[in-house]
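Take a look at the structure below.
The other protein chains are all here in position, but one chain of the complex has been omitted.
Up next, chain A:
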Amino acid sequence: MTNIERHNYDVVVIGAGGAGLRAAIEARLAGKRTAIISKSLFGKAHTVMAEGGAAAAMGNANAGDNWMVHFRDTMRGGKFLNNFRMAELHATEAPERIWELETYGALFDRTSDGKISQRNFGGHEYPRLAHVGDRTGLELIRTLQQKIVSLQQEDFAATGNYESRLRVFAETTITELFVENGRIAGCFGYYRESGEFVLFETPSIVLATGGVGKSYKVTSNSWEYTGDGHALAMRAGATLINMEFLQFHPTGMVWPPSVKGILVTESVRGDGGVLKNSEGKRFMFDYVPDVFRKQYAETEEEADRWYTDPDNNRRPPELLPRDEVARAINSEVKAGRGTPAGGIYLDIASRRSPEFILKRLPSMHHQFKELADVDITASPMEVGPTCHYVMGGVEVDPDTAAAAVPGLFAAGEVSGGMHGSNRLGGNSLSDLLVFGKRAGEYAARHADEAVKRAKVSAAALNAAVETALAPLGRGEGGENPYTLHSELQQVMNDLVGIIRRRSELEESLGRLADLKERVKKVGVAGGRRYNPGWHLALDLRNMLAVSECTAKAALEREESRGGHTREDFPKMDPNWRRVNLVCSLRDEDVRLERKPLPKMRPELMQLFDRAELSKYLTDEELAEFDELAGKADA
């Protein structure tokens, strides 16, 4: 038996991004001995990538803003599939969570009267995003990180040990959760540095592991986004919802590799950039759907006149809604007219002078020049849909962030329901603060209630060790993890991407099943010390599990809504709005169930006008709404 380091904590937080750190702060403030498990170094979480800001209806920029307006915007953005209670809590509590950060030392940009400045963002009715230039995510992480250090300093003053009540386990990956007698008993993982194993015995675990983007070939996510929390939760017996909803951006860079996945802002198209295929054809004119025919130009000449004379000309088809653009790009690539890297060309260089581009798109120009030596004033960009955010995640109780297994909590991107079928920009940073705090609070409370703590059984521990060591045992003779990873990414990119259709989704399930068998035979060379091949080998089964959820749910949901677009079912269907697809694991296979959506409270329903609701609700629901409205009037 391998020697295993053991720890005992009241609360263990898996993930050290915004949600994880906020949860840990709350658990420690509640007096609980808390561990934070970070897959990377402390302070390197993917949260740093968030640029826009954190949405909170503080009303600094426009006094008309309040939580009800924010709630409405969030529900609209999610196409009414959101868990209404989560959206409500989020909208009401976000301002407090932001103000709290200032007491930790955060320095947001200011308004002229010294308050926190708020900026406009797509989908938000009022300027609402608290921000620090374009590095708001970094400010958030640093602030929370420094708050944790400050709590450790207090503990040092009290006990002589910085880590007596709050400890960060950096570069540590959790591979297994333990459930005994139906409740959480602990978790198991390895230190990346040494490869040594570590066991945490704890009654409360908060999952805050972020998203799943690394299953896709083109993604703006970092290597850590392998769906660990999603998979751990399912293996522990919890459920996932909304896994079919992924946020893609139609134009991410696909080449060169140094900037693959990085978003190219839509304003490149707004300022004259056009999409061309490998034959040099400006193909968007072939993809204008009938419903948009009247608003969009039919000839290149007319389209080009629009930039200077929008009143007398129709818009260029490059400015069609996001999913239309994505669909067109998808079709061109699949028809074999894509670039070698599998994208299409976005050309502004041949259409605008370098001076114009520099003036209108300075940060885009700078970013690509600095990261890739690509001069967007000189040559076209290669772009394609890029995976950005997963709306789906662990099904939780809105108020307590508790998952189906007692003792398990989830917050941030790994949890599901808050954003419905599509997330508004700026809502993720506030989401992780609001629900990170709640998860920490209720995890601490659960630790109090768990008087008799369950012990992790030796058999479960042995099995976890065996699973973790298996790829090393097979050595170089096994399947290469890097090859398997790139094949998985290709399958997800080609068949479960931004535009989906039945035949492809069915094909993907077959391919994923094959991959699942091969992942069981994955082998790596080298030892346990900081061996990235081994780490990837262990992450693969998580990526496969969440990919299977996404593919199955995408096949089941026969409509298009938010981050799920079915070419064979292009319309939104009010009947589908009432259904959540819930994934769970039976043995090794993902099981899918339909579950009704919680019903919105009447007073929240009445924040919307009937005309808007009629786009989303079934006739039956509308009749109920009318009845309510009638009562209110009477």
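Keep in mind that, in the parts below, a residue touches a chain if its C-beta (ideal position, glycine included) is under 8 Å from a C-beta of that chain, and two chains touch if they have at least 3 such contacts; residues count from 1.
Throughout what follows, contacts and distances are computed from a predicted model.
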Choose one: "ATP synthase subunit b", "2Fe-2S ferredoxin-type domain-containing protein", "Cytochrome c oxidase subunit 1" or "Urea ABC transporter, ATP-binding protein UrtD". The correct choice is the protein name in UniProt for the chain not shown.
-> "2Fe-2S ferredoxin-type domain-containing protein"
Sole residue of A:Asn8, A:Ser150, A:Ser353 or A:Asn462 that reaches the chain not shown, by the stated touch rule | A:Ser150
Quick one: say which of A:Lys115, A:Arg305, A:Arg474 or A:Arg501 touches the chain that got left out.
-> A:Lys115
List the chain A residues touching the unshown chain?
-> 40-46, 48-49, 58, 95-96, 99-100, 102-105, 107-110, 112-115, 117, 132-133, 135, 138-139, 142, 146-147, 149-150, 152-153, 156, 160-163, 170, 193, 222-224, 255-259, 262, 370-374, 480-483, 486, 524-527, 529-534
